[in-house]
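Remarks on the structure that follows.
Only one protein chain is missing; all other protein chains are in place.
When the chains are written out, they are named A, B and C in that same order, and each has its own residue count from 1.
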Amino acid sequence: MGVQNGSVWQFGTLAKGEKNLITDVPGVKVGHCTLQSGAVQTGVTAILPHGGNCFLEKCPAAAHVINGFGKSAGLVQVQELGTLETPIVLTNTLSVGTALTALVRHMLEGNPDIGTTTGTVNPVVMECNDGRLNDIRGLHVQETHVFAALDAAAEEFEEGAVGAGTGMCCYGHKGGIGSASRCVTLGEKTYTVGALVLSNFGALADLMIAGDPVGRRLAAEKEAPDRGSIIVILATDLPLSHRQLSRLARRAQNGIARTGTITGNGSGEIVLAFSTANCIPHYPAEHTLAVEILHEDYMDHAFRAAVEAVEESIVSSLLHAKTNEATEQKIRALSDSLK
Amino acid sequence: MGVQNGSVWQFGTLAKGEKNLITDVPGVKVGHCTLQSGAVQTGVTAILPHGGNCFLEKCPAAAHVINGFGKSAGLVQVQELGTLETPIVLTNTLSVGTALTALVRHMLEGNPDIGTTTGTVNPVVMECNDGRLNDIRGLHVQETHVFAALDAAAEEFEEGAVGAGTGMCCYGHKGGIGSASRCVTLGEKTYTVGALVLSNFGALADLMIAGDPVGRRLAAEKEAPDRGSIIVILATDLPLSHRQLSRLARRAQNGIARTGTITGNGSGEIVLAFSTANCIPHYPAEHTLAVEILHEDYMDHAFRAAVEAVEESIVSSLLHAKTNEATEQKIRALSDSLK
Amino acid sequence: MGVQNGSVWQFGTLAKGEKNLITDVPGVKVGHCTLQSGAVQTGVTAILPHGGNCFLEKCPAAAHVINGFGKSAGLVQVQELGTLETPIVLTNTLSVGTALTALVRHMLEGNPDIGTTTGTVNPVVMECNDGRLNDIRGLHVQETHVFAALDAAAEEFEEGAVGAGTGMCCYGHKGGIGSASRCVTLGEKTYTVGALVLSNFGALADLMIAGDPVGRRLAAEKEAPDRGSIIVILATDLPLSHRQLSRLARRAQNGIARTGTITGNGSGEIVLAFSTANCIPHYPAEHTLAVEILHEDYMDHAFRAAVEAVEESIVSSLLHAKTNEATEQKIRALSDSLK
Partner (left out) sequence: MGVQNGSVWQFGTLAKGEKNLITDVPGVKVGHCTLQSGAVQTGVTAILPHGGNCFLEKCPAAAHVINGFGKSAGLVQVQELGTLETPIVLTNTLSVGTALTALVRHMLEGNPDIGTTTGTVNPVVMECNDGRLNDIRGLHVQETHVFAALDAAAEEFEEGAVGAGTGMCCYGHKGGIGSASRCVTLGEKTYTVGALVLSNFGALADLMIAGDPVGRRLAAEKEAPDRGSIIVILATDLPLSHRQLSRLARRAQNGIARTGTITGNGSGEIVLAFSTANCIPHYPAEHTLAVEILHEDYMDHAFRAAVEAVEESIVSSLLHAKTNEATEQKIRALSDSLK
């Protein structure tokens, strides 16, 4: 976007993780599959919560809906059982079905007990509408693209207009994938809170970066309304319960709000938070599980980390999103064409 | 099942609709596509809320999760915006993705503006796990089956082991699709509340029919646990708001509980209620809409109708579910094999 | 009421606790203060979750609103923090304020740190409207009555028209306090789930007792509508998390529904569930707490226990509620007078 990357913007006060990515949380991996060819500007991003079998070792998790103008799937069970049992797949709105089926196949392959000797599986797929830059009606995402994103998952990953972020717009510029992380030290232990966003929201005039209302200076008189959405993934190795992760997820709204948006009517803003501590076995050895849970008095550390990481992730998605003249023209044209 | 259909069971006191089906609500239609061949025992059921274009004329709607061990899709937006903008599709758990994609295609075909000049669309797909009788891992439901169910939608429809109900089990017997309706007279106007269930839950020992604990007499000593799920669709032409429909949806639990279940841990029990009154135009003519809303003092009539219709729908699904020796043996074998 | 106490009604299949009261859960105590004199027919009931200082040792807890036409206080914080930090006080609707103040004073007395060196305290007060039999406008409950109920708390306690139950009506008869308990054996350990209800709901014609529709036989042609409310307290020594207690609380609706009600518009039906296992210290010794949590696979045992105990508690409140000719006449008169 038309602002400097080398700025001294400061997003909060906490120490950043080593890579300043969600993958600073040990075990978390991210992979992309990008579809970019003419009118096809879309893709898939997969977030793996840990290196093991997610179905056999479920992560404590919680979802939070800031504004439910969205079509994410799998959240009902996350809220009921408090666990995540598959990787999280991000894609465009109309490809959620394809991504669900692909994720089901992926899980069936790794777990012959699913649907036979045990129950089914709850795939989690989240989305934004990239229809402004992508031929979304073409349903171009195929199951193979989901497998490719899952296979590509690694600790290092690209930000910007890649994977599910390929066709996303944010604050009147190219948006997409952004990520950041923060460290939380309690006693002698240091934990990490990481965020990854799929940014596709905001009106340029509203854009604030680290308190600087850059949008006011950059915005044209006539502007497209605040449409689109944002998906936020929060990961941590702090030992948080479902309820605590639900509280953490709600802080994403503070991070989003710091970038200036009013959370518009049409914006699907949905958060999924998970912890890699205290994974729950699908097949329990005993009736009860011994777990370690953070005392509520220390939640503020996690909250601050989440707010800062989400704010920075959004800005990072803007700064990393490479664009070209064709895309820029298309984005500018939206101001006039969209009702 | 092994009980008499010609009984004098009485499910409440309200008058029944003409067909005693959800389609007694004017405009509502139901269609099935049944897949039944050897290990393939599954299908699709579609509920059309009205005869028009659901996207252009959205029905007030609300979802309620009784027990969220389920994979239904589309509920987040229903809760946020309070509207249903597609038919409701029911199928097996692992085919939700395919059904979503098919429903997207169906909506795209009828609405060239979706994904181009307007936003996207929120397909609603709900499910139960028919893996006890069906080769659910085979993902046998294809998009064409969804189109077939949509095309087959009519005021008259079959109950029992058809459509999405083909492979479902309920209280240790064959379950599936059941439906019933009740009349509500206010002043000089008569309204209808209709229910349709996809029943796939319950342990036989718990089964109660109109207060009669038949399950205790029928149940073997050793029985499969209360697994599976139930989806409840409530339709009405009463002018109810989203909030009121949400209240109505919560009464489904009373109707379900009357059949004896404890709402087991693994049961995805999810309700979707919609009204055909006060449909909301996608493209508004004015800033505001004139609507007529039921005064809260009269909600009890709707509540009683919903409780009675849900209870009878479940029993009806049991009574209509044709079975055969192979299926019966399979169900009986579950008592020993399931953990 | 006009039915036999010595019946062979069976409420489920699980073993009952020793006293068949909520106080079978070790540590739980219940106390009443009854105000009964002419038009004054009201009172206070206190439930103590354990014998220690509730503020310093908080119980994991969850609230669930079945129908929120009610004025209970303190639930917001229970849902956020997942803990109960005071006794629970039950009284009539318009005396919630007085009960709150009294409970605050009670807590301040035992905790000099509240409001000085630490934060405040979250008193939980729940209510039903006894205005049909009590001069509720007179605000007759005084703070001393709350202290008296707290002081009277014991393992043995009366059921029926006592304490907060003094002026309550249920299914067209005297209602009030009822209680029951069930045992849950997992491996070599036996746990208890106990219920206590304040019953003030239901239309006689709807009454079902253990599946027997006694209401249909007893009800007059013309009857008062289903008004009033029910409060349900669930206690257990099972090691359940806030999320699991929330799931447990939702099963109360099945128990209530088994007694025949449609959960009327005007019925405030609210559940509070707490566990005496894994109490959370107000002042933590470490950043994290070691806790033991039930694996989800075993929740069905707890669910069944809750459904059965709630159903029996309601019937028990009816059977224990002593009445007299004056009260009976007043109840009968309601059928004509109430709009």
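Convention: a contact is a pair of C-beta atoms (placed from the backbone, for glycine too) under 8 Å apart; a residue touches a chain by one contact, two chains touch by 3 or more.
Since the model is a prediction, treat every value here as computed from it, not as a measurement.
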Omitted chain - touching chains that are shown: A, B, C
Residue touching the undisplayed chain, where the options are A:L103, A:V307 or A:I331: A:V307
From C:L14, C:L100, C:A148 or C:V193, residue that would touch the chain that is not displayed: C:L100
Residue among B:G110, B:G138 or B:P239 that touches the chain left out of view: B:P239
Options C:P26, C:G52 or C:G119, residue touching the unrepresented chain: C:G119
Missing-partner contacts on subunit C, residue numbers: 65, 67-77, 79-81, 93-105, 108, 114-123, 129, 131, 136-137, 139, 227, 266, 268, 270, 337-339
Contact footprint on subunit B, counting only the chain that is left out: 80-82, 186-187, 189, 239, 241-243, 247, 280-281, 284, 286-298
Residues in subunit A touching the chain absent from view: 13, 66-67, 205, 208, 211-213, 225-226, 247, 250-251, 253-258, 261-265, 296-297, 299-300, 303-304, 307
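Operating definition for what follows: only the chains that are shown with their structure count from here on.
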Most distant chain from subunit A, judged by the mean position of its C-alpha atoms: C
Degree value of the rotation bringing subunit B onto subunit C, based on Cα positions, nearest 5: 180
Chain centre separation in whole Å, for subunit C relative to subunit B (CA means): 33
Inter-chain centre distance, subunit A versus subunit C - centres from mean C-alpha coordinates, in Å: 42
Touching two or more other chains - residues of subunit C: 247, 296-297
